[in-house]
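Before I ask anything, let me first share the structure, which is written out below as structure tokens.
A protein chain is absent from this complex, but the other protein chains hold their places.
This part shows chain A:
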Amino acid sequence: MSVNYNKNSPSIKTRYAKLHQKENKNYTPETLSLTSQLLSINPEFYTIWNYRRQILTEGIFPLKSATEVNDLITADLNLTMSALRQNPKVYWVWNHRRWCLEHVPENPGEDQSNWRKMSWVKELRVIESFLDADPRNFHAWNYRRYVLQSPYVDHTWEQELNYTTRKIESNFSNFSAWHQRSKVYTSLWERGINDEELKSIKNQEFNLIKQAIYTDPGDQSIWLYHRWLVGEGKDEELLRREIEMIEELLSIEPDRCLDTLIHYKTLLLRHRYSLKDRDECITLSSRLRQLDPFRDGRYQDIANELLSMPNN
């Protein structure tokens, strides 16, 4: 819906003032349509969203059948959809959409959860269209995680992993997707899997990151993820393998690789300390200082820490 106004028109002010007779508790269909108009002008009027929910729950729903309530909720889902199409980053609108989903009534027929299930499952498709339009929209990602938690949505961790793989393969720098992957794995590990499985998952993951690194070694996101997988480097064999991979890469993109290389070599020093290896790390860090003068202070701190590292 579009509302015409010119700069001198008092319409917003008067309509707004009218709505603010909240003491009157005017919960009628007329005030409901007034809130629609105001929200289409400015979806950030959080007080009007609040008022709208009050009108619905206190003035309108009690007089309606379940089918009519379901239709009204659907209408509000559509209202938030058109608001989000215009501006997909308004907190209040996402919030109202959650409220809508949570207020889908139970249908009076046999299959009690049908309407609700349909709404939540549909929501997963809706959210994918938002993430297609902007794969980094964190509102949409948050909303996705919220929808996935619903008992009405059957979605396995493998499915979610596949989804993030698709997102990553279309753009390796999609940090939001890497992040989501870290969450899927964390919850998997927290539930407990055996060492063999863990090792095979990690190896698969290292292969995917390797592709990403070779595509854009300058992207910090991927290195962060790589470091997270390596962890504290307790698996020395793995640590050495990854160090070797980075050393091969060093000739292409020294800058970012060096940072992680120093990090891993420092981890290795904790396993096996030698002055020679420590000095190599310090030399690498001074190379990094020259390559990336913006973050000189950090590299200096890293070198100082290496100098004061206990040699046990």
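As a convention for this text, a residue touches a chain if its C-beta (ideal position, glycine included) is under 8 Å from a C-beta of that chain, and two chains touch if they have at least 3 such contacts; residues count from 1.
By our rule, contacts and distances are computed from a predicted model.
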- Complex minus one chain; that chain's UniProt name from "NEDD8-activating enzyme E1 catalytic subunit", "Geranylgeranyl transferase type-2 subunit beta", "P-loop containing nucleoside triphosphate hydrolase protein" or "EKC/KEOPS complex subunit Tprkb-like" is "Geranylgeranyl transferase type-2 subunit beta"
- Note on the structure: In the whole complex, of A:145, A:166, A:199 or A:270, the residue touching the missing chain would be A:145
- Note on the structure: Across A:80, A:119, A:150 or A:176, the one contacting the chain not displayed is A:176
- Query: Touching the left-out chain: which of A:109, A:151, A:293 or A:310?
  - Reply: A:293
- Message: Please output the residues of chain A touching the missing chain, sorted low to high.
- Response: 5, 7, 12-13, 16, 20, 22, 41-42, 44-47, 49-50, 53, 91-92, 95, 98-99, 136, 138, 141-142, 145, 173, 175-176, 179-180, 182-183, 186, 219-221, 224-225, 227-228, 259, 293-298, 301
